[in-house]
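The structure follows.
Missing here is one protein chain; the remaining ones are kept as they sit in the complex.
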Amino acid sequence: MSTTPARTVRTGRIQAASAQRTGSRPKRHYGMHIFLLVMAVMWLIPLGWSLYTALRPVASTNEHGYFSFAGDFNFDNFVQAWTQGGFATYFWNSVIITVPAVLLTLFLASLMAFAVSRVSWKFNVTLLIMFTAGNLLPPQVLAAPLFEMAKHFEVPYSFSDSGNMLNTYIIVIAVNTAFQMGFCTFVLSNYMKALSADLTEAALVDGAGIWRQYREIIMPLCRPAFAALGTLQVIFIYNDYFWPLIFIQSGNRLPITTAINNLQGEFLSNYNLLAAGAVITVIPTLVIYLLLQRQFVAGLTLGSSKG
Amino acid sequence: MLLLLKGENMASPFDASATAFPSRRSILKTAGVGAASLAGIPFLAACTGGSAPSATGTDSGGLTFGSGSSDDVPKRAYQAVTDAFTAKTGRKVTTNTVPHNDFQNKINSYLQGSPDDTFTWFAGYRMQYYAEKGLLAPIDDVWETIGANYSDALKKASTGPDGKLYFVPNYNYPWGFFYRKSLWAEKGYEVPETFDALKTLAAKMQGDGIIPIGFADKDGWPAMGTFDYINMRLNGYQFHVDLSAHKESWDQQKVSAVFDTWSALLPFQDPGALGQTWQDAAKSLEAKKTGMYLLGSFVTQQFTDAAVLADIDFFAFPEIAMEGRDAVEAPIDGLLLSKKGGENKAARDFMAYLGTPEAQDAYAAVDASNIATAKGTDTSKFSPLNKKCAETIADAKYISQFFDRDALPAMANNVMIPALQSFIKDGKMDVKNLEAQAKTLYAAQ
Partner (left out) sequence: MSSTAQELIPPEAQEPGGGRIGRTRGGRVRRLTGRDKVVLSLMVGIPTLIELALVWLPTLMSIGLSFTRWNGLDLADIRPAGTENYQYITQDYPPFWPAVQHNLMWLLFLALIATPLGLLLAVLLDQNIRGSKIYQSIFFAPVMLSLALIGIIWQLFYQRDNGLLNFILGTAGTPQAVDWFGDSSVNIWAAMIAATWRHAGYVMLLYLAGLKGVDPSLREAASIDGANAYQTFFRVVFPAMRPINIVIVVITIIESLRAFDVVYVINRGTNGLEMLSALVIQNLVGEGQVIGVGSALAVVLLVISLVPIVFYLSRTFGKENRA
């Protein structure tokens, strides 16, 4: 749906017209604003309340209650939560898992997408269906066999202190990759299909092999798709709670998303610390959101098949 | 309205369309990082190598210690023990503390995955089960040095199904009704000797606007304490043991009687039980919102205020039908050696150390809520409450562990927890269903 100039003009005219219609009915307009305002405030409450609680020392809330404005406000809870909760370790674990998983996912998905979209052969659609369906399965369905497979995949103790693949980052990375690959393949193959066939035709005339077509022609054109999908995958894998829960047994190897549940046990009955922990965990996602909002949103809508 | 006219051209963050790729150029400008980084396949190798967990202390003369004692007091107490061990032997102990409930819940995958060399666990079937599955290392050699420190009963409690020793007891603690003496003195409450007296007392407390019996079962296991006591008071200790082992069936009158008796107590137990943890309930007892609380003596860990602690007393679960109050629920906590840790000499040394009065004194110096198990531990600093706890255990004719330590883990976790939670909710219990589930689960092992 490429936007031609003519189309834009027409669209603009119609939108302006409809805006005028709306504008001529101020009552409805106000109602809408009030509704949106109320909803927006409600939407902000949970996060706002967490932040508010986190900013108050536990002494203040014990004295004045949580629902009050009295007492001190400072960042002590954040400092304490950070040191006591071991956030630095958890964040680093998240990085160790997320970065390789996203890169691997995109790389493998691009190979597969290239093969099914730019080369026609018998099982194209079958494979694509298999990949897409795999991504839609509830992860719990695969959990037990994957756990057993990891357990029975024996490796030297020098490689993993469990003597198998349990409690390693690798198994989490591998399973995340396998699970997300389906989605990325689906999106990328659609994207690649939309690229003109002339591009590779020309290369063929020059005698370029499959790898060169992939590497030098298709890949550079897919950069926008990679940017969008990459951002999306960073968020998905960073937010993944389940796989580390299954595979990682040592608390100090958990990524932040899975570890925050442990904080509930650790900061027991100290809601101020728990709130600070929650806010700390929100921050990286919000930073990514603010910086790469466009890519993230593009990725989501591009392949809105994701559950 | 000018803004609207430009609508389609503006690269709004939300104008992404599902049909064509949105604002392609703007993205192209800002990123491409993903594609660029893909170029380096060698990175894949680098990241797999880098993410391999480093081998733990086995070769460096130290050991790793997994602890489910995550609450502040017991955590510091174990810290004191490991520090003392390191000071004495020069061997380093790396402690991995996991929140109590998570530690228990994940024990299966923990032991199959990468357990620490030695870790905190419980006596009873809940230990034997994992010994039988070959996930633990026997420690008969350790017991040769520490055996003299323990009574025969404790030695028996540390023995696996194959007759080998697996467990080193650290402490135990009696379960009873804890209460604040000042509140009871003020209101003129008397310790109930019989179940009827307990009900009368509870009714009186309710009249005084107090929740009579503190109760918390969000975590699922605490309610088993009430079940065990009523069961033992009604049917005796041996029935508790046989029922836990499923040598007695669940769909018999004796079991229904337990729940019938309990339902007389339900209206007096904290109605908010299912949403709170025992730590929350301890706070309510401290605040005198509840009149008494049936829990293990570890409840006192929560009373950081010395004045409150001195105000705490407890009484044994009242008599109902038989055996008087001979049976006491007093679970034993201690250490196990994982199969992998079995190869680590330092881990065995650490376990042997925990079996000495010296180590248990170091623990008790921080956590006075529990009673050390080794002979010769220092009792001179015992508070009146400690003395009473120790005497209660010493005088008991029968000592039970706890339902979840005496029964099959799947029965305790998958059947009893939801069943007791729904019983707390509506006071109904389908014992036929309990039996049906028990049959399937015990057969599956």
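First chain written, first letter: the chains are A and B, and each begins at residue 1.
The rule is simple: a residue touches a chain if its C-beta (ideal position, glycine included) is under 8 Å from a C-beta of that chain, and two chains touch if they have at least 3 such contacts.
As the structure is a computational prediction, the values presented were derived from the model and not from experiment.
> Tell me which residue among A:55, A:81, A:96 or A:274 touches the hidden chain in the full complex.
Residue touching the absent chain, from the options given: A:274.
> Using the document's contact rule, name the residues of chain B that touch the chain not shown here.
So the residues of chain B touching the unseen chain are 3-4, 7-8, 12-20, 22, 104-109, 112, 133-135, 218, 220, 272, 274-276, 408-415, 417-419, 421-422, 425, 430, 433, 436-437, 440-441, 443-445.
> Contacts of chain A with the missing chain: which residues?
Touching the missing chain: residues 1, 10-11, 14-15, 18-19, 22, 29, 32-33, 35-36, 39-40, 43-47, 49-50, 53, 61, 65-67, 108-109, 111-112, 114-122, 125, 127-134, 136-149, 152, 174-175, 177-179, 181-182, 185, 190-191, 193-194, 196-198, 200-201, 204, 209-211, 214, 235, 238-242, 245-246, 257-258, 260-261, 263-264, 271, 274-275, 277-278, 281-282, 285-286, 288-289, 293, 296-297, 300-301, 304-307.
Assume only the chains that are shown with their structure count from here on.
> If you average the Cα atoms of chain A and of chain B to get two centres, how far apart are those centres in Å?
35
> Going by the contact rule at the top, pick out the chain B residues touching chain A in the complex.
Going through chain B, the ones touching chain A are 1, 4-9, 11, 13-14, 16-24, 26-28, 30-35, 37-38, 41, 43-44, 47-48, 50-56, 70-71, 96-102, 106, 109-110, 112-115, 277, 279-280, 283, 340.
> Of all residues in chain A, which touch chain B in the complex?
It comes out as residues 1-3, 7-8, 11-12, 15-16, 19-20, 96, 99-100, 102-104, 106-107, 110, 147, 151, 157-164, 166-170, 173, 191, 194, 219-220, 222-231, 246-247, 249-253, 261-262, 264-266, 268-269, 292-295, 297-298, 300-302, 304.
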